[in-house]
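Worksheet for the structure shown next.
With one protein chain held back, the other chains of the complex are shown just where they sit.
For reference, chains read A, B and C in written order, and residue numbers begin at 1 within each chain.
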Amino acid sequence: MCRWIAYRGETIALEHYVTAPAHSLVEQSMRALEATAGTNGDGFGLGWYGEHAEPGLYHEVRPAWSDENLRHLCRHIRSHLYFAHVRASTGTPTTRPNCHPFAHGRWMFMHNGQIGDWSLIRRKVEAMIPDELYPARIGTTDSEAVFLAILGAGGDKDPIGAMERTIATLTDMVRQSGTDQPLRFTSALSDGRNLYAFRYCTNDTANTLYYRESRGNVVIVSEPLDNERDYWTVVPPGHMVIARPEERVTLRPFLAETSSVAAE
Amino acid sequence: MCRWIAYRGETIALEHYVTAPAHSLVEQSMRALEATAGTNGDGFGLGWYGEHAEPGLYHEVRPAWSDENLRHLCRHIRSHLYFAHVRASTGTPTTRPNCHPFAHGRWMFMHNGQIGDWSLIRRKVEAMIPDELYPARIGTTDSEAVFLAILGAGGDKDPIGAMERTIATLTDMVRQSGTDQPLRFTSALSDGRNLYAFRYCTNDTANTLYYRESRGNVVIVSEPLDNERDYWTVVPPGHMVIARPEERVTLRPFLAETSSVAAE
Amino acid sequence: MCRWIAYRGETIALEHYVTAPAHSLVEQSMRALEATAGTNGDGFGLGWYGEHAEPGLYHEVRPAWSDENLRHLCRHIRSHLYFAHVRASTGTPTTRPNCHPFAHGRWMFMHNGQIGDWSLIRRKVEAMIPDELYPARIGTTDSEAVFLAILGAGGDKDPIGAMERTIATLTDMVRQSGTDQPLRFTSALSDGRNLYAFRYCTNDTANTLYYRESRGNVVIVSEPLDNERDYWTVVPPGHMVIARPEERVTLRPFLAETSSVAAE
Partner (left out) sequence: MCRWIAYRGETIALEHYVTAPAHSLVEQSMRALEATAGTNGDGFGLGWYGEHAEPGLYHEVRPAWSDENLRHLCRHIRSHLYFAHVRASTGTPTTRPNCHPFAHGRWMFMHNGQIGDWSLIRRKVEAMIPDELYPARIGTTDSEAVFLAILGAGGDKDPIGAMERTIATLTDMVRQSGTDQPLRFTSALSDGRNLYAFRYCTNDTANTLYYRESRGNVVIVSEPLDNERDYWTVVPPGHMVIARPEERVTLRPFLAETSSVAAE
């Protein structure tokens, strides 16, 4: 089911959220509390923006909890906007190209969820990727295919609109495929400047999402990094979080109609 | 460019050809002599038939030369028909699912070559894989796609015919794609009983292939395993090797017309 | 804390106990029930005797639950005596040479436990390894050092005596080191013919050990492979299991006096 965090704000070391907190993401790789899979040991990844337009990436197939490289990188790399993700595979192999986050140009994406019964709609989703982006498909996950489909739907110019169109299309596709498995989509997207996070599901089992804002810094997480529950805001299903420079974080409906219909 | 060996005959330990000879496949992983890439260090794989219809597989992303597991497995696993492959990537990532040999049901396949400019025809080749076989595509290589396309073209009942039809289609596809890169296809295919090997190229740079037959046992190789050149038979371009139980090994033209036209 | 199984009996495929049972060792790598560490994801290993005096070995740093190679090897390798081990590190790095089982010549060994506070006695334990065996120390674990110390204490000719002498010495060493951490030693040793397993601890927290005997076949495990508790015999602390060809399995005290004193 995966666990992830996304940060946007002052430039800080990655360790601040990835390894240091009591219930840090690395701790969650061994013992997640709000996921169906308590163990997220099928690889992990870091992505961070620095002085280049494109983010840096670090992907590894080993579990996060025993990776000494991860501790060094989180201590030494600083960023104003970064993603970290620990993976519990829903079926695709544990390879580096299948580890989140994914990046293309200045865009970065990561996902926690599932796209219905992937075997039923894989080809249709891959067909949503335009030819010019298809060489960027280096792995085999549903998540990477959806990311490239979003970019193909105009994500670079209109990320929220492209996300809505793509997820609406996927919602139809999953329903028409005849599966009873939901489309679960708790994800994060960024261009290095703006950070968007989404919590959506075609039934009432949306994967959890929280955020905390403080002095212009926002951290968005699959589950809280500590026991101070009061400091964490729940993102309701069918909602998105928008964190832009010099603006307060906003919470907005995301495909709410579709979602509520779906949840009936 | 990769190097490989395929064996069919009496049941022997894999080490007999994979690790023991002076110029064994493991030696070739570090210092191949007849390949454009002298180093074949982008992963490797073993596949062997035992008491099950389906072959066993071992894939690893590390170079063969330093893999202690490989030495143990080659010493302890015995088989009457096995493949081994050391990989030099032509661009796809070094992951286990991208390592040869590939298997599906009782069929096993490995390849040394390239399919023109893969980025130009990847989608067309993937479209050759029938829906029912598409879930078996767990990696991203051209080779795996071609293998599943061969099975989709009737490989299970008519392996040679399916191979000819598929490679003829690919030859057209590569030419129409407008690339000047050839289709190079030096490969092996087996169902656990019969062993087929192919040397084909759309120009005159076919990757090398040799075989040696002795007392009913045949070993087919990218390059000889020792300096005894007289004992190795060159497979000419546009030819195939057929090794069936209780028959002498035969050498036959394979798409010779296409190939010779191509080589003009 | 690790989990392991050891088998001695008719030649069978490794999958019979490693991957097939409801609570197989691979299942225990994700969800062990009787260990302080529920997750045993810090590497794993297989060791098996075949036609050579020396066992074959397969070590991997990735978790057992996602290793496709492991499934293939367990399905295709057959043995009359084999070990399998999933690791939860007590501090030493996750490397292949630190994965159990360890082998030297015809001897094979694996361990679940800890040797007091390893940092306090590491040099003394390493000093117990004779010079001629020191080149065989390729990793950094306490377990490998103890194995080589046992062989150095005459394990090849008198395995039980060497084990007793070594563990008695270690017991003193741990006590004199001033730590309050126990020596926990639940281990298996074999020469390819006889299988010995030990459950010992200097306090009352000995790691669990069970066995099941049926028609001359014995499987010894850290925890039962299924819910049929009645079929599994508990090995009491301070005891050893001896499984020899053409003899019934026997249970004997092992350093019982030392152990009971320790447990007071």
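As a working rule, a contact is a pair of C-beta atoms (placed from the backbone, for glycine too) under 8 Å apart; a residue touches a chain by one contact, two chains touch by 3 or more.
The model shown is predicted, which means the values in this text are computed figures rather than measured ones.
Only one residue from C:8, C:72 or C:96 touches the chain missing from this view: C:96. Only one residue in the set A:69, A:119, A:176 or A:205 touches the chain that does not appear here, and it is A:69. Where chain A meets the missing chain, the touching residues are 48, 50-52, 56-60, 68-69, 72-73, 75-78, 96. The missing chain lies against chain B, touching residues 30, 39, 41-42, 61-63, 65-66, 68, 89, 93-94. Not every partner is drawn; the one left out touches chain C at residues 92-93, 95-97, 119, 122-123, 131, 134-135, 137-140.
FYI, only the chains that are shown with their structure count from here on.
At the interface between chain A and chain B, over half of the residue numbers involved are used by both copies, so each side presents largely the same positions.
Summary of the copy comparison: rotating chain B onto chain C for the best CA superposition needs 180 degrees, to the nearest 5. Along chain B, residues 96 each make contact with two or more other chains.
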